[in-house]
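The structure follows.
Every protein chain except one is present and positioned as in the full complex.
And then subunit A:
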């Protein structure tokens, strides 16, 4: 099995199944903080999918999108936790 076929038929399906499993937690999540970490994990797996896709398509420009997604995941989690903590005061 060549490396391209290995990326296409093993690595990408594993990452896709991972995103689907995290989506179940995003829908079920009993509290809002569960949903926040599920969203954070989905974006982090998205960075991995973009990386594998840029390897397969030989488009290294796509890694710029991964940088922005990492930034957005961090800022989103920080903003969510800030406002969830402030919510208790009211």
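The rule is simple: a residue touches a chain if its C-beta (ideal position, glycine included) is under 8 Å from a C-beta of that chain, and two chains touch if they have at least 3 such contacts; residues count from 1.
Everything below uses one rule, namely that contacts and distances are computed from a predicted model.
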Hidden chain of the complex, named as in its UniProt record, picked from "(2Fe-2S)-binding protein", "Na+/H+ antiporter subunit G", "Oxidoreductase" or "Cytochrome bc1 complex cytochrome c subunit": "Na+/H+ antiporter subunit G"
Interface residues of subunit A (partner: the chain not displayed): 3, 6-7, 10-11, 14-15, 17-19, 21-22, 24-25, 31, 33-34, 36-38, 40-41, 44-45, 47-48, 51-52, 54-55, 58, 60, 63-64, 66-67, 70-71, 73-74, 77-78, 80-82, 84-85, 87-88
